[in-house]
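Omission of a single protein chain aside, the complex is shown with its protein chains in their original locations.
Chain naming follows the written order as A and B, and within any one chain the residues start at number 1.
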Amino acid sequence: MEGVGRMEAEGNGRGYLSERGWKSWAFTLDHKRIGAMYLWTTTVFFLIGGVFALLLRLELLSPQARYFSNHTYNVFFTLHGAMMIFLFIIPAIPSGLGNFFIPLHIGARDVAFPRLNLASYWVFAAGFLVIIGSLVAPMDTGWTFYTPYSAKSAAAVTTLSLGIFLIGMSSILTGLNFIVTIHKLRAPGMTWHRLPLFIWGMYSTSIIQVIATPVVGVTFLLLAAERIFGVGFFDPTKGGDPVLFQHFFWFYSHPVVYVMILPAMGIVSEVIPVFSRKPIFGYKAIAYSSVAIALGGFLVWGHHMFTSGMSPLANAIFSLMTFFVAVPTAVKVFNWTATLYRGSITFEAPMLYALTFIFLFIVGGLTGPFLGALATNVQLHDTYFVVAHFHYTMMGGTVMGFLAGLHYWFPKMTGRMLNEKVARVAWALIFVGFNVTFFTMFILGVRGMPRRYAEYLPKFHTENVISTIGSAVLAAGILVMCWNFLQGLRKGAPAPANPWRALSLEWRAASPPETENFPEIPLVTEWPYGYGTPKG
Amino acid sequence: MSDPSGEHGDPAVAFESAKLGVWTFLATEVLLFGALFTAYTVFRIRYPEMFRVEHAKLDRVLGAANTVVLITSSLMVVLGVDAIKRGKARLLEAYFGATILLAGVFLCVKYAEYAAKFHHGIYPRTNLFFSIYFMLTGLHGIHVLLGMGVLSYVIILSRRGRLSASYYTPAEMSGLYWHFVDLVWIYLFPLLYLVG
Partner (left out) sequence: MDNVLAFGAASGQAGRVDALFVMIAVIGGFFFFLTQGLLIYFAVKYRRRLPDRDNETPAITGNPLLEFLWILIPSIVVVVIFYYGWRVYTDQRIPAAGATEVHVTARQWMYEIRYPDGRTAINEIRVPAGKPVKFLLSAADVLHGFYLPDFRVKMDMIPGRVTTLWVQPDRPGSYQIFCTVYCGTGHSNMLAKLIVMSPHEYEEWVEHGGREGDEGGEHEPLVVRGERILSNAGCLNCHAVEGKEKIGPNLRGLHGSKVPLEGGKSVTADEEYLRESIVDPGEKVVKGYPNVMPTYKASMPPDDVRAVVEYLKTLK
């Protein structure tokens, strides 16, 4: 590509990382540093949440409570869910990788409101500190906080609600910042149809964050008010309605699964063409399907509540809408697969994770219709089938996309290369461990094992043991991967500016980029997927 | 609130960014109140009788007075922004000061209403109508308080000579926010005090 060589800047070593000392981080306005802080924080919570998951699997080795009491088990699955959702998967890609790469992708020096950006990190930090503070009386309500249980529980629900409110505020501010950045700060020549698909994913995500998050904010305020002032919106003894809580909760928490998945889909759309040396297939379909998913995602929250006594008509409408949201998702999968056709594919770690994303996401996606169809939903709702389904989409999808992104952009963020061999070993362990852990859960679900059970009937024993073994393999893979990251950070080989020969703008900056990102704002003349060598 | 400072080379871009930022922010605010209005609608449909009886306990005169106070304050904001567009910083400060004063009056009246309710033993837990009443007006009151803070910040900026006829973004943006706060009350007043 013309321009790539010319604009490529050689790294002078540490780029945006040159300044040292805690103040250079705590008060930084640099989107890259703020992104890095988010990445570190969220990764730590991912690991903590993972430890809780392992403890759950350990307990489920035996049908009877063996290692922990039922209450402790309930606390663990609540913390696993709440941490993974609110402190890892919602902020990790949008706030972490998004912060780092949106300005680099669109050719800007920073986000639109750098100070607001820093503020949202610290609001996030305040949020997770409050949440940690709530551990004095740890939550046992499940991450969904369904009333009236959450209104009555002796746990520190009020404190936790306020913590989540703060996290939500941070999420809104970040989304707002990104929307404005993408609208107003694109480099000259960067038209909407030349935007990398990661940006389209992030843009759709930001819309959801801005529109859906305030509703959950109010919901948690009302929950807190119910506990502090005795307000009775969700309390049946005062004429309130516990199901209203579910409506409010899922009005946010369903769209938010797209906050989790759309940026990951964006990363996959970046990685696949680079490692296939082919233009992305059906750019516009992928771009607009992100927006379609984001908007359609607001109309399907009721599918979490088919057994809550809603009218059959409402159930039917939510079911139909749910199926329609599935279509744009399927379109993306077809497009990625078609991109591989007649490519020149190499299998470095980012590509392995991106392909794994597609593979696992297809499984997650194809198990969706079982839950979207009313009759089978009534059968499978609140069983392990649901647990398996959303782990295939959230962990098999989002987390694999996140890992693809981390491996893909590691050289850019740190200026160092990762050890490819170790990365592949980690990948293999994760892939095998993941499927063993979670595929068995589909079987458990079909056989009728309900979720959130500390103890279970002996007839479910075999599958649970297999699943626990799988989780150990999965954990080993994650550990190897973390070790590889740390090794890479300390003594990885210096990375060139563009190790993957990619065309999007971030690779024109140095590795790691300078604080200003680009020596001069690039002039964009083409879309970023002009791969392909028709003349050889 | 957004903090539109001159971090971008191009002041026009900075202004446009700030404007889009504030509008986006207002969109989230609409949803924030929207959830409570939804709860209002749900329970109003379910318990029309309770709403009819209970809403009569609110003081319409004070509510109407507060409506007038807020509309006047919005007018002050408009005049203030207009003043700075003509480069009259002192005038802006006067108008915005008046707005803050009116906001203070609004909150005092609100306080009096709350105090009267508590005096009669009416609390948020009393019934669903008053749950909604206190949640909505309380949340709105917090927004008024935040608005006073933002307007004070603009006055400070202006005293430091940072605003002029060529750069008045903070004044205009805080004005937008204030109109929103006003608008919420315009909906709250009839829904809570008037409709029976």
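The rule is short, and it goes like this: a contact is a pair of C-beta atoms (placed from the backbone, for glycine too) under 8 Å apart; a residue touches a chain by one contact, two chains touch by 3 or more.
Note that the coordinates shown come from a computational prediction; the quantities given were computed from them, not determined experimentally.
Across the whole complex, the hidden chain's contacts among the shown chains comprise A.
When the full complex is taken into account, the listed residue touching the unshown chain is A:I280, out of A:A36, A:M265 or A:I280. Checked against the full complex, the one of A:V268, A:V363 or A:V524 touching the unshown chain is A:V363.
Think of the hidden chain as still there; on subunit A it touches residues 64-66, 69-71, 74, 140-142, 144, 146, 148-149, 152-153, 236-237, 241-243, 276-285, 307-309, 312, 315-316, 319-320, 323-324, 326-327, 330-331, 333-335, 337-338, 340-347, 355, 358-359, 362-363, 366-367, 369-370, 372-379, 381-383, 446-448, 450-457, 529-534, 536.
Following the convention adopted for this analysis, only the chains that are shown with their structure count from here on.
Centre-to-centre, using mean CA coordinates, subunit A is 35 Å away from subunit B. Every residue of subunit A that touches subunit B in the complex is listed here, in rising order: 29, 110, 112-116, 172, 176-177, 179-180, 183-185, 210-215, 217-219, 221-222, 225, 229-233, 238-241, 244, 248, 251.
Residues 2-5, 7-8, 13, 16-17, 20-21, 24-25, 27-29, 31-32, 34-36, 38-39, 42-43, 46-47, 50, 123-125, 127-128, 131-132, 134-135, 139 of subunit B are the ones that touch subunit A when the two sit in their complex.
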